[in-house]
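So the structure is just underneath, and the comments pick up after that.
Every protein chain but one is kept in place in this view of the complex.
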Amino acid sequence: MNPVPVPRDLPLPLPAPEPLLVALLIVFFLMHIVFVNFMVGGAIISAYYELRGLRERRYVRLAYEIASTITANKSIAVVLGVGPLLAINTLYTVYFYTANALTGTFWISIIPLVVIAFLLTYAHKYLWHRMENRKGLHVVLILAACAIFLFIPLIFLANVNLMLFPEKWPTVRGFFSALALPNVLPRYFHFLLACPAMTGLLMVWMFRRRSAAALVETGWQRDELVRAGYRWALWPTVAQFVVGPVVLLTLPETAEPARMLMPMFGAAMLLSIWMTMLMYVETRRPAGRIGASFAAICALMFAIVGLMGTGRHVYREAAIAPHRELVRAKTEDFARRAAEANRAAGVEGEGRRP
Amino acid sequence: MDFPVFHLDVLGNRGLIAGIAVLHVLINHGLAVGLMPLVACMEWYGHRKRDARWDALAYRILFCAFIVTTTAGALTGVGIWLSVSLVNPYSIGSLLRVFFWAWFVEWLVFITEVCLILAYTLTWKTWREGAAKRRHIRLGFALGLFSWITMAIIVSILGFMMDPGNWLADNTLFSGFTNPVYLPQLAFRTPLAATMAGVIALVLVPFFVGRDDPFRREAIRAVAVWTLLFCPFIVAGGYWYYGAVPEAMKDNLAVSVLTLQFSGWLDEFLLLVVGTAIAIVVVVQVAIVRPGLVPRTALVLPLLAILWLTAHFERVREFIRKPYVIGRYMYANGLRVDDYALLRRDGLLAYATYSNPLTPAEQASVPAALPPAERAAALDRLQKGKDVFMNACSRCHTTHGVNGVADHLHRMFGNRVWTPDLTGDYLANMHNAQPYMPPFPGSQAELGFLSTYLEQLQANREPVPGAQQAGITVRPESGSKLAVGERR
Partner (left out) sequence: MRLLSWMDAAPHRGPVLNIVMLVLLLGMIGNTALLLCVGAATIAVSAIGGLRRAMRAMASPDRSHLPLDRIAIWLPGATALGMCAVALLLIVENPASSVAHSLGLVLFAFELVMLVLPSERPSTAGVSKG
């Protein structure tokens, strides 16, 4: 029998009431992941259009328009990641840091990888016109950025998954064994599909508010662009109806039953069906009326994402609640013993060198 | 520290943090905190004189800063956090509990700063005239202010690590924030950032303004004036800062500045520092008085000099704090001062959850010819010694890499066999001989186990993998008794 590790935690109290920290974690993580979706989706879609643009020139301009969004979205995505990191470090200190340490090489490699990816997107955007005659090389820039953007989520997913299963900690040998744990890969595909989907909605928003003069310059009609956005939103979302249930079914069993999980994901599923239908209807609408349901779609997406984030938290708590009690007990026990030993040693003030 | 032990046995764990952190400081001081006000001033100056050349130059300098700060600058900031979480999770975890709201506010300021730099850079070409231009200039100054505020907040935490001041007694965020080293350090860093930015801008100007363009001289002179203006404040702030460093930590100065090997050369080194600082001032003076005389290459010298001085200052600041990672509260090994009585009584390993599996090379150090029971006992002692090493020593030391214990033992004991009898006494009293070393945090028996582990390092030169490669096992006494089958 493999003993489950029960480490001790820090003796310092939480800096804020736990519900507040949890709210911070969920809300700001969702904001972060939405912008990450925009960033990764933007890179993928821009690469796709640029490749199409090698045959049909009009797509080149579209690729440029999408590539331009990456600049702002990437910076916002990174800065929004700080908040959830703060919250998760504080709420799940033992779990998060343990997972980090066990996948440390790849965890720290996030830094150089993201820097390189960002520099590639800058090169791609700012050297666009200068590389008119080197289109092949230019496309390689964005494809390389895409490759990195597609790899990094694996590192995060391996970590946040590993942190929930203390019994797995002694079995893991580095990043790849953590990656192989259930259910990292289904979650990865779930995330991957969300990227073009969210970016599609971003495209709809962007092109709906673009001025007529600016649109003329792109060589596209407004309704063409909006419809393209909706298609990017629609088809990956349809695929989610396959991947989503796979994720749900492959979720490892938790220590405690997660009672609210099914109702939440069930509600999310229903709202998703409604939203997908609206997206489909939009793609078929004529130029005059396309975009009429955009607000409704966004509201539904907002609710779905909120339910997913909260559901995920419910699952997280169910996975480690009993273990947290054990950790808490061990921490208190250690603190008691340390105080006792200090009394016995007759410690004279702090900072004294033993 | 009760975590799986992440360990880099060649570079050393400190090296990981140092590389990322120094890069971050150089970028944020030189390209953000210092450079944004300079760029805003340049834009404003050009606007007031109705001279578009200043505007063009300011934009190009800003763009360089924009590219670097939004990639390497931002990511190394996160990188410090990620690396410290790997190397010393107890320290960063503790700091987070104390300073959570400070970091939260800092985060809000970061968001503002990111939005401002995106806006400032991306609207430069479109907000060109009249009211829009004036708005754009105000944006630049706001950006400079917010960049400074992020530094102002984080410096408090750095100061706290050196001297928590009243926090040890009353444990509030305010007392932690207003620690004795805070304002002096801020007074030092602010002008340093401005000067660094000036030196960087001096290097950039010749790239953006041709040699035959008379504007180059004007630009160089103006940037040189900016650079010189802050120099006396660096000296004043530095003096104040040095005065606020706890006395006991000043004893570490020689080793912190030069490492143990060269600590006898402190006077010569200080002369080198003074000489370098003078050289920077001299080049900048020439740039003011005869800007045409200064070739591009000469301007690179102050840049390299100030980058080196700053990087070295950061090394000194980090080292001088040892043996503590948080002054008087937590030692550099991640163990709290208050826990020492318990650990020395019961042993470090009595409360350690994890064990680091022995490598084949380590196992081979125990002779195979021994009878099985003896071999098992020897391996057990070796395992315990390794666990003590990983928990108590590996945060700062490697085996044979940077700051390797084998090198230190070699320096002390040469080629004599490093038996526990030989090394044990030294290990027990190291912290008296070297004030930057924490005391040994374990029982007498564990001192013996550690010595046993160190002994095999004399022959075994293979690097020791950390938990990120080799994984961990659970020490039998510490695991929970959850039956298998309760979790899948």
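Going in written order, the chains are labelled A and B, and every chain counts its residues from 1.
As a convention for this text, a contact is a pair of C-beta atoms (placed from the backbone, for glycine too) under 8 Å apart; a residue touches a chain by one contact, two chains touch by 3 or more.
Please read all numbers here as calculations on a predicted model, not as lab measurements.
In the full complex, the chain left out of view touches B. Set against the missing chain, the residues B:210, B:275 or B:295 yield one that touches it, B:275.
When the whole complex is considered, the residue among B:221, B:312, B:345 or B:375 that touches the unshown chain is B:221. Checked against the full complex, the one of B:10, B:52 or B:108 touching the unshown chain is B:52.
Listed for chain B, the residues touching the missing chain in the whole complex are 41, 45, 48-53, 214, 217-218, 221-222, 225-226, 228-229, 231-232, 271, 274-275, 278, 281-282, 285, 288-292.
The rule is simple: only the chains that are shown with their structure count from here on.
Those residues of chain A lying in contact with chain B across their complex are 1-8, 10-16, 71-72, 74-76, 78-83, 85-86, 89-90, 93-94, 96-98, 100-105, 107-108, 110-111, 114-115, 118-119, 122, 165, 167, 169-175, 252-253, 255, 323, 326, 334, 337-338, 340-342, 344-345, 347, 350-351, 353-354. Those residues of chain B that touch chain A in the complex are listed here as 2-6, 16, 20, 67, 70-72, 74-76, 78-79, 81-83, 85-86, 89-90, 92-94, 96-98, 100-101, 103-104, 107, 110-111, 114-115, 118, 122, 168, 173, 328-329, 336-342, 344-346, 351, 353-354, 431, 439, 466-474, 476, 478-484, 486-488.
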